[in-house]
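Report on the structure given below.
Removed from the display is one protein chain of the complex; every other protein chain stays in position.
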Amino acid sequence: MTTIAILGATGYTALELIKILLRHPNAVITALTSREDTRSVGTVHPSLSGRLDLSLENLLPKEIANRSECVFSCLPHTASAKIVPELLSYGIKVIDLSADYRLDTAEIFETWYAEKHPDPDRLGKVPYGLPELFRNQIVGVNLVANPGCYPTSAILPLTPLIKTGFIEPSDIIIDSKSGVSGAGRKPKLSTLYPECNESISPYSVGTHRHTPEIEQIITTATGQKTTVIFTPHLTPMDRGILSTIYSKPLRPVVQNELLATLRHFYRNEPFVKIVEHLPSTKDVSGTNFVHITVRVVGNRIITVSAIDNLIKGASGAAVQNFNLMFNYPETTALI
Amino acid sequence: MTTIAILGATGYTALELIKILLRHPNAVITALTSREDTRSVGTVHPSLSGRLDLSLENLLPKEIANRSECVFSCLPHTASAKIVPELLSYGIKVIDLSADYRLDTAEIFETWYAEKHPDPDRLGKVPYGLPELFRNQIVGVNLVANPGCYPTSAILPLTPLIKTGFIEPSDIIIDSKSGVSGAGRKPKLSTLYPECNESISPYSVGTHRHTPEIEQIITTATGQKTTVIFTPHLTPMDRGILSTIYSKPLRPVVQNELLATLRHFYRNEPFVKIVEHLPSTKDVSGTNFVHITVRVVGNRIITVSAIDNLIKGASGAAVQNFNLMFNYPETTALI
Amino acid sequence: MTTIAILGATGYTALELIKILLRHPNAVITALTSREDTRSVGTVHPSLSGRLDLSLENLLPKEIANRSECVFSCLPHTASAKIVPELLSYGIKVIDLSADYRLDTAEIFETWYAEKHPDPDRLGKVPYGLPELFRNQIVGVNLVANPGCYPTSAILPLTPLIKTGFIEPSDIIIDSKSGVSGAGRKPKLSTLYPECNESISPYSVGTHRHTPEIEQIITTATGQKTTVIFTPHLTPMDRGILSTIYSKPLRPVVQNELLATLRHFYRNEPFVKIVEHLPSTKDVSGTNFVHITVRVVGNRIITVSAIDNLIKGASGAAVQNFNLMFNYPETTALI
Partner (left out) sequence: MTTIAILGATGYTALELIKILLRHPNAVITALTSREDTRSVGTVHPSLSGRLDLSLENLLPKEIANRSECVFSCLPHTASAKIVPELLSYGIKVIDLSADYRLDTAEIFETWYAEKHPDPDRLGKVPYGLPELFRNQIVGVNLVANPGCYPTSAILPLTPLIKTGFIEPSDIIIDSKSGVSGAGRKPKLSTLYPECNESISPYSVGTHRHTPEIEQIITTATGQKTTVIFTPHLTPMDRGILSTIYSKPLRPVVQNELLATLRHFYRNEPFVKIVEHLPSTKDVSGTNFVHITVRVVGNRIITVSAIDNLIKGASGAAVQNFNLMFNYPETTALI
């Protein structure tokens, strides 16, 4: 049994994490933190009423370490990297769901996040928690950078096709559609119900912080310098990301060849399903699965992927990493 | 042509009002106020891009009066009654969309709104702007209290049946379901998209401020002391109020008798449609219409009404009142 | 390990059932039937892609019995009771999710369902599968009538308060709001997306078939003749039932007394949570939990309950019954 603390427990990511961990036979949640909120978790998240008898606490790293062997950090970027070094120093394992340890250099981080990185020396050494591509680096390790939601939806379909030389890696367009939960639980006008409902719109065109993450991870995973245009859209639904990805074939291809390549690449992966039909976000809602298909249209390869942004795009992946870090079966609590 | 100022122009009610007035052949909007926001109206409400060349301004009553012959106040309660007396003193006509002039006494106001009323002497003398019941009092008048959204949906179906002696007025249950726009445009957790979407819940059970308004207006309109239990629900949709109303017949009745009574009562009303089918909020969405039907089930009369909370429940009714106050045809810009 | 057949596997109830059973350590699905559809289950339900390697089959009762020890029937009413007797004759255990075995007499069935009952002699002898009230009758039994979704949401909050004498059992109004999945997966105009979205409306007012079920089960459970007025509403969401229930106290009561009674009654129930806040359907979405609260307003007790119509209102309850019938821990696969 592993004792677990969740930092920043008021948001949607933490809520999903708690729900998954409550089903996990080898995990017990022993602390939930918040800088401001000290209410019971059932008050903060009414769906947990009567299911978990803990209140949120404003704890010091030392106190967290006294209570738990593993920390899931749902803190915002830079807040996470400010506390992670001390937690690691106590021998705690950490899964960081923020963006703090995903990028390889402080320079890129600071360019996109416009803040100084609090723990720059560790960058480039922390495994990126996408087990389908980096499992060996994750098993047993002490710190994992949990992937961003959009990156997961883009990296998984693109990597095999770039690696096997089907796709020109410098001319890729990723048109992504995300449910509103991806924008977090802090009240703001742009995610108010009557603003989002019955409406779809692009945002952060050309400036979204997941762009360098997608480029870096695919480049690392394939050995081919990859650049992308990434356009996220706010979609009137709670959850889900659908990415429709347009790329150029390096040579004439047909759909079946591409499907076969994807199937082979992910043949042993429990959470990746290569499907023939066009996927919907609903098909994977509430699960850790990724559905991927591919089409050839005119002079383009169109890959389509669907994930649940809060599960495979955040908390499900985090538990998948937890399982690998603690040598539990990888699918525990996730199927 | 009547010049118009809208006070508190950042919210949903003001937006609907502007859209209706832009179609009105006798109205021209000359001022939009906000205490804090000075952006162009097309920035505050992107749906108005290129349609109205005004910016929001923080104006004094005197300045408002210099620019307009009619004021629609979309200010919050008490803020409205603080400015209305001065506006009236300049000879301006005012339609107040807040709750400030709806209740008959400062005592009741202060009981339910927990604030001191800024203009208590005028209470009890301002016509309640439901033309279907109080048209004669509204024509040509200088100040109208625009009805609340829930009250409109409850008063219209109940009044004829109480007045004609079908319904016991002291034992009425109003179960109402409202779209989220009714909660306003100020960001708060309870109206965030991922909190409201895919969810319905009651709120303010036994404590909603529209309760005394419903009771007072029906009592006034029917001459029979009416008390109600009113339970509003937040429903995952932008707009619309459906009220399902349970009352006790004073004598055995059948559906057709009740339908005939309603049809006769509203036979000359352009916006009230007595229908045989069970109404949906969608049927009246974006319109100033009210759909009403009635059923007899067991020992209860069940009346059902549907309105658009922002139109017949707010801005459409306001323009209906404006038309009557300025002697324009009542349906102008509303059909 | 128990082998399981699901009859009528194309609908939403069957889909949820499959998802739950895939997590059940003691269940293995061995047959899925449909009279017309012979596609793979992953084609019929894309969310099951790669998760269950079965196709739908048109099987005879004998064939079903050869393949399974337990049958979940998701067939429509009367279709179920036509096949259940033969299945039972082979020693199979059956959980019937249709309405066929819920009512006590063929007469009542035929009044409300307007069809002749195919297996009238068994009526009145089949336990009603609400373990919170009838657990002892369910353990180890061969046939269970799985409750209707609306009845579950009404019976659970009302029974303790009627049984303990708080509520007048002959004057109860149940105003229920259900997500659209409750209307099934067969295409029809009334459940088309653009008809339901952004709209709420009542339906089957005074005529819904769950009315006699609610009355009979509460009467049985409390020993007090109960009659209700039941008004269902179609709500723009996938799942969830919220029931707002208005009843008359038999003596003066306060909220805490009622909450305490409910808490005591359900103190050992893993799936019933008595909460102080007003519940939302989202709080229980995707779970087998019921959230219940109560308020006293004027001369009425208002009880509010929230369930997931497809889980606690159908497939979750079915697995709860399965666990009891086969002596597995009752919460297996459900928490």
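So that you can tell them apart, the chains are marked A, B and C in the order they are listed, and the count of residues begins at 1 in each.
Keep this in mind: contacts are C-beta pairs under 8 Å (C-beta built on N, C-alpha and C of every residue); 3 or more make two chains touch, one makes a residue touch a chain.
Since the model is a prediction, treat every value here as computed from it, not as a measurement.
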| item | value |
| --- | --- |
| Residue in contact with the excluded chain [from C:125, C:188, C:251 or C:267] | C:188 |
| From B:175, B:198 or B:330, residue that would touch the chain that is not displayed | B:198 |
| Candidate in contact with the missing chain, chosen from C:26, C:78, C:197 or C:224 | C:197 |
| Contacts of chain B with the absent chain, listed as residue ranges | 22-23, 43, 46-47, 49-51, 198, 273, 275, 277, 279-280, 282-287, 289, 291, 335 |
| Where the unshown chain meets chain A, residue by residue | 171, 173, 175, 177, 179, 195, 197-203, 205-206, 227, 229, 231, 233, 235-240, 242, 244, 246, 278-283, 285, 295-300, 302, 304, 306 |
| Residues of chain C in contact with the chain not shown | 12, 179-181, 185, 187-189, 191-198, 236-238 |
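As a convention for this text, only the chains that are shown with their structure count from here on.
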| item | value |
| --- | --- |
| Chain whose Cα centroid lies nearest the overall Cα centroid | C |
| Furthest chain, CA centroid comparison against chain B | A |
| Centre-to-centre distance between chain B and chain A (centres being mean Cα positions), rounded to whole Å | 45 |
| Averaged-CA centre spacing for the pair chain C and chain A, given as whole angstrom | 36 |
| Per-residue overlap in chain C, given as positions that touch at least 2 other chains | 198, 279-280, 282-283, 285 |
